[in-house]
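For this view, one protein chain was removed and the others were kept in their places.
Naming follows writing order (A and B), and every chain is counted from residue 1.
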Amino acid sequence: MTRRFRSLIWATLASCWLLGVATDCSRGAHGYYGTTRPKHGPDEIWTNLSTEPEYIDPGKCSDSAGGFVIVNLFAGLVQPHPVTLAPMPDLAERWTVSPDGRRYEFHLRASTWSDGVALTAHDFEYSWKRVLDPATASKYATFLYPLRYAEMFQRRAILVRGASETDAPALRARVETLSPIEALTPAPELGGMFVLLGGDEEGRAARRAQVIHALDGLTLGASQLHAAQTDASVVGVHAVSDDTLVVELETPVPYFLYLLSYYTAMPVPRHVIERLAAAGENTDLWTRPDHIVTNGAYMLHEWKFRQYAWLHKNPSYWDAARVRVPRIRLAMVDSYNTTLNLYEAGELDSIGPNASLPAEFMDALSRYRDFRRAPALVTYFYWFNTHVAPVNDARVRRALSLAVDRQSIVEHITRSGQIPTADLVPDQVGGYRGPHSPLFDPEAARALLREAGYGPGHPFPELTLTYNTSEGHKQIAEAVQQMWKTNLGVDVTLENQEWKVYLKTMQTGAFQLARMGWVGDYPDPNTFLELLTAHNGNNHSGWHDAHYDELLKQANASVDAAKRMVMLREVERYMLAALPVLPMYVYTRSELVKPYLMGHALNYENRYLCKYWWIDRRWYDGVPSTRMPDGFPPEPARASAEERH
Amino acid sequence: MSDVANLPETYLRMVSREYMRHRLHRLSLHAIMSLALLALVADFVACDRPILLSFRGTLYLLPNLVDPPALRAYDNQRLADEMNPSDWAVFPPVPWGYNSHDLEAVLAPPSAQHWLGTDSGGRDVLARVVHGSRVSLAVGVLSVAVLVSIGMFIGSIAAYFGGVLDLLLMRFLEIVHAVPTILVLVTMLALIMPTGWHSVVAMMVVIGLVRWTDVARLVRGEILRIRTMPYVEAARALGAGHARILLRHILPNALAPVLVAATFAMASAILLEGALSFLGFGIPEDMASWGGMLNDVRGHTGAWWLAVFPGAAIFFTVTVYNLAGEGLRDAIDPRLRA
Partner (left out) sequence: MARFILRRLLGLLPTLLVIIVISFFVIRLAPGSPFMTERGVPPEVLADLKAKYGFDQPLPTQLLRYLGNLAHGDLGLSTKYPQRTVNEIIADGFPATLLLGTAALLWALLLGVGAGIVGAVRQNTAWDYGFMAAAMVGISLPTFVLGPLLILLFALTLYVLPPAGWGSLRHVVLPALTLGTVYAAYLARLTRGSMLEVVRADFVRTARAKGLSEPAIVLHHMLRAGLLPVVTFLGPAIANLLVGSVVVEKIFATPGIGPYFVDAAFNRDYFLVMGIVVLDSVFLLIMNLLVDVAYGLLDPRIRFE
């Protein structure tokens, strides 16, 4: 029997030893992580998509893996600069903007789809209206909401022609007998008003039909009404000729061109979709390799579900001369451990835009020469539910915020070079200078708590902090728990929830404090500040401040970019005084890129533009001592393609 | 009436004598009892508060258990720093709580301060291993209690009454067996959204609710065998009722194999908890559980102490339960007796 025992012990010891040996062995040479000799020829690059995309249809996509594929398959009116993301001409050769900033005229260059069919301004009009068409059910249609009446079209508002603003009370009274109203918006250019129904989502379609029936033909005051569901014709995008696209905005949008470089605004091949529809097939399938037609730098050559995809160079892309690598292989490996192993073995040239490395690796990985890091357009913060005591008191919220040692969190917990911040907007975004709120002041925090009336006689009630199940969120929450206990004597219960449950909790507001990471949609402060406006569906704080909304609107109406940034800072300062959020830090994006992969830039949006990629062939023979220039295009001067009248 | 009920008792005594004959089995039993003891006194072994404290003129009794409000902002380290010469304290041997973060020592290898190192949150691995024994014990005991009770109930009813009832129950068993455990777990946990110890309870009850089928089969088989034995016939002839025959004459004899199954089920429940934590839903993360700690290893292959110590704890516990189960089986199966 002792023998049996001894073999057990030996087996245990052997496993420990194995683990130790395997982890101690040095990886790679010359300070690089793993092999530095490409495993494939110079006409291929292998990277990782991490996961099977949900959609690679520009109009329907809302996932980052899909976005990665789309921006390399399709070309829009403008394209982002690979480093700074500043909009540069793509299919639009040049454009003009009206003095009030509400009308854009784009002039398209001659180009074709990959099947040779000409691509015209009509394709853009079709594609954008398709995104906004409620039947498409696009989750990212909000990107095109700046277009005039876009939201009314997508949300099936009822357009009541013949009603003027003076009729609004009577109209409201009439409609409310049938259905709750979410909004009643005047549309003077159309000689009428929009009625956006509210209430239960289930019965909305039936109630809409009822309201239309009741209003159509009704005489209100002096005029007869014509009511109908809003159709696509009113949306502010029109192809006036094959090469001219006119876009009308509801209000001036200073960051509009940024939005157009986003994948949602990319064209889809109408002729392919309509061919499928005519054949009675599911039109969703147009992005399958056997149907898909693209207009960007690459074409979809092969797609192996959840395994890999091959992109091949598109010879009919207007800028094909600049595309240097004929073939791109996209793996779909989601475990970061596996990804790292594959990268180390040279089976991946970069770990890919969606692979997130766990913090624990960072210390070790950041010492390698192929490690890269850049700030991301993401702020990590906690929502306060401002309707619930005790965090309905701004002093309490500020006290809690000042008692969080953010520096310590990014140094000890997240450890990926995150930037600690007590502001919501990442500093330097689009030239923005934030208010730089104080990061940590436990003394002031305790004073604020006393001011709010908490003390020995009136102990602070226990708080609950909710987050979605994840190792990273948990570690931060635990550190914050400890900090509040030490600095304020405040006890916090941690509650983790599965993702879908968590989303539900956020929507119903059944929380006190909840964590959030907000990803900016475009490099402009507005994408963060807008989050806290009253009508924003993602504002889970319950903090609704009409003055704030007005300040933000005024700032955005400013045509002078520099002045606008100053105004936005005041807007943010105003919000931070009430503090419906507890900002923690700005994310960074860390990446491993083989030294031979050139033209690969890390940018704010984590956008991978394969058309700039190429391979430095010297790495086939050894380790070169110098690094060649990446060969990025020059940063566009702001007015190069844009003429202001 | 000859009291056949005495039989199982002597039988059990015989089994236990047989079991204790082997040193390895004896050792495994001692190990199980030590683990239970460790779980019981975990707060005295590893805690971020002293066991006894005299601080600024106040004597605190067992602050490690009662959490006095006045000491809320203090842990062992801060107390040690701020104690006057007249203050004194009895610190636990491991002066760290299972959830207290030492942010100066994140992912630190084993040292004099942290004997088994720290995890990515700067938490003491030893403290977490010690407190993890609670979760794993609770996990095992609860789920096994649930699955054994259900299994025995259904198995014995099916076997004893037989016929249509047996057929229906066995079909039911087949269905329960085929509904995927993970599916039920995801739904149940999302539904009740338990926190803290509640989720340990919830998860293990759920596991018990879907995993009783093996015990039911076993009990059914045993009873089918015992039911036809002469002494049961005798009891029936003497006019004993169903319940009495089942509870006093049949079940006790079917108990020994169930005990074996229960011991193995303990081991597999502990492993299952680890696997569930690995998949991202299991014991809440601010509790110490070996499975959850092992899950951390995925992120830091360099920190061998994170893999080795909780891994060894699971390995050790599972092994002793398996050994005990084996010993028990050898002891009750006379054919294997040398």
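Following the convention adopted for this analysis, a contact is a pair of C-beta atoms (placed from the backbone, for glycine too) under 8 Å apart; a residue touches a chain by one contact, two chains touch by 3 or more.
These numbers come from a predicted model, not from an experiment.
Participant: Which displayed chains make contact with the chain that has been left out?
Facilitator: A, B
Participant: Kindly state which of the options A:501, A:578 or A:623 is in contact with the chain not pictured.
Facilitator: Hidden-chain contact among the options goes to A:501.
Participant: In the whole complex, not just what's shown, which of B:45, B:62, B:105 or B:184 touches the removed chain?
Facilitator: B:184
Participant: In the complete assembly, which of A:40, A:122, A:161 or A:204 touches the absent chain?
Facilitator: Touches the omitted chain: A:204.
Participant: Could you tell which one of A:116, A:438 or A:537 touches the chain left off the display?
Facilitator: A:537
Participant: In the complete complex, the non-displayed chain touches which residues of chain A?
Facilitator: On the side of chain A, residues 3-4, 7-8, 11-12, 15, 18-19, 21-23, 25, 27, 52, 54-55, 60, 62, 134-135, 137-142, 154-156, 201-202, 204-205, 284-285, 287-288, 304-307, 331-335, 337-338, 341-342, 344-345, 347, 498-501, 503-504, 507, 536-538 touch the unshown chain.
Participant: In the full complex, which bits of chain B touch the chain not displayed? Write them out.
Facilitator: Interface with the chain not displayed, on the chain B side: 171, 174-175, 177-180, 182-184, 186-187, 190-191, 267, 271, 274-275, 278-280, 294-295, 297-298, 301, 307, 311, 314-315, 318-319, 322-323, 335-336.
The rule we apply is simple: only the chains that are shown with their structure count from here on.
Participant: Of all residues in chain A, which touch chain B in the complex?
Facilitator: Against chain B, chain A makes touches at 1, 4-5, 8, 12, 15-16, 19-20, 22-23, 336-337, 358-361, 363-364, 408, 412-413, 415, 459, 469, 471, 474-475, 477-479, 481-482, 485-487, 489, 491, 493-498, 500-501.
Participant: Can you check the complex and tell me which residues of chain B touch chain A?
Facilitator: Chain B reaches chain A through residues 22-24, 69, 72-73, 78, 99-101, 103-104, 106-107, 120-122, 186, 189-190, 193, 195-196, 280-281, 284-286, 295-296, 298-304, 307-308, 311-312, 315, 319.
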